[in-house]
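Here's a slice of the assembly, chains where they normally sit.
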Amino acid sequence: MTTEAAAVLDSPPLGTTMRALVKETAGPGAAIREVPVPQPGPGQILVKVLAASVCGTDVHIERWDKWAQDNFGPPPMTFGHEMAGIVVARGDGATRIPVGELIAAETHWVDWTCYQCRTGRAHVCQNNRTLGVKVPGAFAQYVVMPEMNAWVSEHLTPEIAALQEPLGNAVHAAFVEEVAGQTAVVTGCGPIGLMSIGVLKMAGARAVYATDINPERLEMAKKMGADLALDAREDIVGQLKAATDGNGVDIVLEMSGSAAALHQGLAAVTNGGRVSLLGTHAVPATLDLSQEIIFKGVRVYGITGRRLWDTWYRTTALLEEGLNIEPIITHRLPLADYQKAFDLVESGHAGKIVLLPQAES
Amino acid sequence: MTTEAAAVLDSPPLGTTMRALVKETAGPGAAIREVPVPQPGPGQILVKVLAASVCGTDVHIERWDKWAQDNFGPPPMTFGHEMAGIVVARGDGATRIPVGELIAAETHWVDWTCYQCRTGRAHVCQNNRTLGVKVPGAFAQYVVMPEMNAWVSEHLTPEIAALQEPLGNAVHAAFVEEVAGQTAVVTGCGPIGLMSIGVLKMAGARAVYATDINPERLEMAKKMGADLALDAREDIVGQLKAATDGNGVDIVLEMSGSAAALHQGLAAVTNGGRVSLLGTHAVPATLDLSQEIIFKGVRVYGITGRRLWDTWYRTTALLEEGLNIEPIITHRLPLADYQKAFDLVESGHAGKIVLLPQAES
Amino acid sequence: MTTEAAAVLDSPPLGTTMRALVKETAGPGAAIREVPVPQPGPGQILVKVLAASVCGTDVHIERWDKWAQDNFGPPPMTFGHEMAGIVVARGDGATRIPVGELIAAETHWVDWTCYQCRTGRAHVCQNNRTLGVKVPGAFAQYVVMPEMNAWVSEHLTPEIAALQEPLGNAVHAAFVEEVAGQTAVVTGCGPIGLMSIGVLKMAGARAVYATDINPERLEMAKKMGADLALDAREDIVGQLKAATDGNGVDIVLEMSGSAAALHQGLAAVTNGGRVSLLGTHAVPATLDLSQEIIFKGVRVYGITGRRLWDTWYRTTALLEEGLNIEPIITHRLPLADYQKAFDLVESGHAGKIVLLPQAES
């Protein structure tokens, strides 16, 4: 057991209260509140949260947009899901992971019994409940989760451990087919797009191109190893064709959720290439299916979550091999500064922001 | 050499004229004309056309819609591409297939040297020229083609041999992933949709459902083996969920080119399932990519042409195993009746129509 | 609840004794004994065994050969694993399958936490304990198993339900790659070989050839749909080449455990084809790896168990589609006639033998 874990255990949290960021009502806003420390049920663990990074989803929940209205809660409920922390207590039957271990959360609580879960596709479980969306989340000093959902992360810092969840999205999107020796474009350089640049380079992509309309993000794309970082308002297709002997790119990772970016990706992908869609689209997109997909013989993959647990093994491996995602973290803030964090995310002037629930504000 | 072949060779066609259906000008219409019998160049063969079936593309060309304006010709040029016939002469270097052999045409004339052709994806060759669209076609008594494009079809009738080309589309769409033991829906029961029902059943699909709005086609779907033939104006998704224990179908083959059908297919496909798009969309389709593809973890395959030559081997095998596509042929007409054929296709009151270029009108 | 289930529940079995076939000592033989009805622990179910078919493994255990000495038990322990029966009681936390349901057993008790189990390969779990080999088996009136291992089989007879386990072996071996439109040879027509003939035909194989040295089995191979049933002492390779235009077969399913059969399969497989090894080899085999595998570019798959649960879904689907494996059952015997059953299996004069633990001897 680590010293930190021991210190944690000096102050057993059960039966006491904790700070948490709570979505209180079905409308915009959120608030720090003192709430009871949750109790781990059978097969569950209680985790002291050391790092909880901010996802675009969290901003949707705080802003209370249509997606949040349709999917969250119901309020009042704590939100936040990208997290890492120390196991501090275990419910009945939770015996695999010792108290004191650093873990990260697979945020999809799946049922393990539906058709999808029983055929290697648990990431699209029919009865998935996502941490911080359907069950109380990790923007709090403590969180409970099924022991099955914990990924032991002993050699990582808490903030990198927390980032394995979105990094896993990038790994999932990149690795639906082979990468080595292939050319790729990442459309959209938000945090997952930036991570995917590193993933593709680490996996031996021949070249990785990145597009965005935000110059700060294009700068970060270069730092992550992009061979070219292109302003999406320019002639992306022409530049990508020129860079690939006229063939177009083998791989498109669409990380922006923008229809314009998707059109560029579909125009730039080589005939018979493949496109991963991960960026979520707030509004429907209008596609010329014949010209953009059918006659080109393109494969389009809808990507959500992480393959359990292939993606996590790969993600751990890449970090161990030296994949450095730390440059993507631009801010570390105490939980109390959540409003600043959400504003920064929305403004686009941030990479990944890590909230620290144990820090005094 | 067969008797028929010998008879053919009694009347060497080179240097003479033949009947052909010619698109004469850049506008609606077409006409039967006497044109010179073409000469096979190096690596090419001359084929006496015994059967040439009508594809929707041919109607587009005759009607001269936007697709035709963008892709055909230029006029004047003979059109028609789904065909079978007897080899009657060979150009220099064409030595593989003997004169007298019954062959069908792979209608994509590909360059064999581009990136796609050199990586097992010749069906999406960057420089493809399609028979009857970019080079003179098979609605004629004779046609030339590269010997490479001829598929020896010795045990088939000419009309079934000609139908291997669209049947290959169905095989390609169905076989992008495994079929045995899976449930499938075919949306759109035109000729290729109908063929794909037979293909899926032959390949051990657990159940094959079919949708259309045309009762005649739904009747044919049942004849081809569909377990359920459903009126697409009813609650398709509800019926398919009910038929699959609530899971939805594993496989969608979208054969209609209708956005409404595609929405139904995407709603009915099980999470993590797969969708083949073959039906061409005349107008753009508006999709909720997040809900219909991304969060469901669906794979979408754009399908065009036939894999060279995997698809042809499979197609031949299925016919040999007993796949019966003859019920799909509803009309056999002399070439001179082309106008009637095109009208029938457009009306939807026909399955496949085979034109007979050698028949006296 | 079915009438039979209700009847079962009239006589609650817990705390009483039952008939079981027990391997009593580390040497040849076995005996029917009265032993306590086992109690389902947490997550387990108690099943009344209605059918338990005999596997070659059971004969090895009874004969006490080297494999049995290395792998069984330790004695005394009940053996038998291919089974189906009615759930009659459930331990704590076993809530998915209602009492009264007919289930079959996935016989691999896996740990669900090792590297293999967490990456979609539970069939090769590092800590697998097989029912009737490492834990008390199903040649008994009752058996306990993890609820996770039960496959609901409501529309099947108990004997067919029991046969899903070896049928799943055949499905696993056949479906490692696509089958439709491919030629295949099954070397060895024991029960799993015979089942695999039916599986391949149902999945649209172009042709299925079968080999064995036992004329009775070759007769059964024809009944299961083999296009050719060949005496393995004759020129198998020549006949298979002749049947496949000189190309050789696309698929080899090696079901005999005989090195001679494997050599024939490797010689008969087409360059770049695939070979599934399922038959267990009692003695090492000597292979010319360069000529038989490397220069031919062949893929060899070691097959054990069933993919959890892809194989079970496929197996259920094939039975629902009409796969008829009933002709493979040649004997139905009360449990007390186990000696006769084992002798018949060893003699080769039997297909599958089903023992009936509830039948009076």
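Chains: A, B and C, in written order; residue numbering restarts at 1 for each.
Assume a contact is a pair of C-beta atoms (placed from the backbone, for glycine too) under 8 Å apart; a residue touches a chain by one contact, two chains touch by 3 or more.
Note that the structure is a prediction, hence the values are computed from the model and not measured.
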Oligomeric copy total, full assembly; chains in place: 3: 4
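Here is the rule we go by: only the chains that are shown with their structure count from here on.
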Copies subunit C and subunit B - interface residue numbers shared by over half, same or different: same
Distance between the centres, which are taken as Cα means, of subunit C and subunit B, whole angstrom: 43
Contacts with 2+ other chains: residues of subunit A: 115, 119
Contact footprint of subunit C on subunit A as seen in their complex: 42, 93, 96, 113, 115, 118-120, 308-310, 313
Partner subunit C, residues of subunit B touching it in the complex: 171, 175, 178-182, 202-204, 206, 313-315, 317-318, 320-321
Touching residues on subunit B, where the partner in the complex is subunit A: 115-116, 119, 121, 123-126, 245, 247, 257, 262, 270-272, 277-278, 280-282, 284-290, 293-305
